[in-house]
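Here's a structure for you.
Missing here: one protein chain of the complex. Every other protein chain is in place.
The block that comes next holds subunit A.
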Amino acid sequence: MHLTCPLWVRRIPKIYRNNDPFYLRNLYLQFSFLFRGRSSRCFRLAEQRVIKAFQHMNAMRAVRKDRFKQLCDERIDAACAQHGIPGKMLIDGLGRMNIQLNRKMLQQLAIYEPYSFKSLTDLVKQYHSELGIVPPNAEPPAPVVTRGLLQSPIVPGNRKYYE
């Protein structure tokens, strides 16, 4: 069978494609689609830019988690400031009361469930006022019925109050 030169050259079985330069270069050129200028068309430039892009991708993996955590902290802080309490106080207070809601959930509540979030801030204010700590520039907490249970540890004896 007579083929034109390009087709004859490209007619390579699959097992040898890993060593064929066309396929090795096409690998990087696929990732360089929509890059600026000749970096999207020429292999010698695309290789450099694609490798750098992958390095950015690897570096962002750890940074992404930190940024999301910072974002959650910022949102919780802003929502708590509307109730006169610092954001760190809320997270610390909930931890001491053994309410195990994480930051992702707290920022969701702050955005979508404002009344539920207010009840959490009231709990934290009551907890701290029972210990004698008053957050600055805070309104007095709404009346919270605790029956002395916020401070008491959770032991099998008083399990009935928690279930």
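Just so we're on the same page, contacts are C-beta pairs under 8 Å (C-beta built on N, C-alpha and C of every residue); 3 or more make two chains touch, one makes a residue touch a chain; residues count from 1.
Methods note: contacts and distances are computed from a predicted model.
**Q** Which of the following is the UniProt-recorded protein name of the chain this complex doesn't show: "Signal peptidase complex catalytic subunit SEC11", "COMM domain containing 2", "Large ribosomal subunit protein bL21m" or "Serine/threonine-protein phosphatase 2A 55 kDa regulatory subunit B"?
**A** "Large ribosomal subunit protein bL21m"
**Q** On subunit A, what residues meet the omitted chain?
**A** 18, 24, 27, 30-31, 33-36, 49, 51, 53-58, 60, 64, 67-68, 71, 97-102, 104-105, 108-109, 111-116, 118-120, 123, 142-143, 145, 154, 160-163
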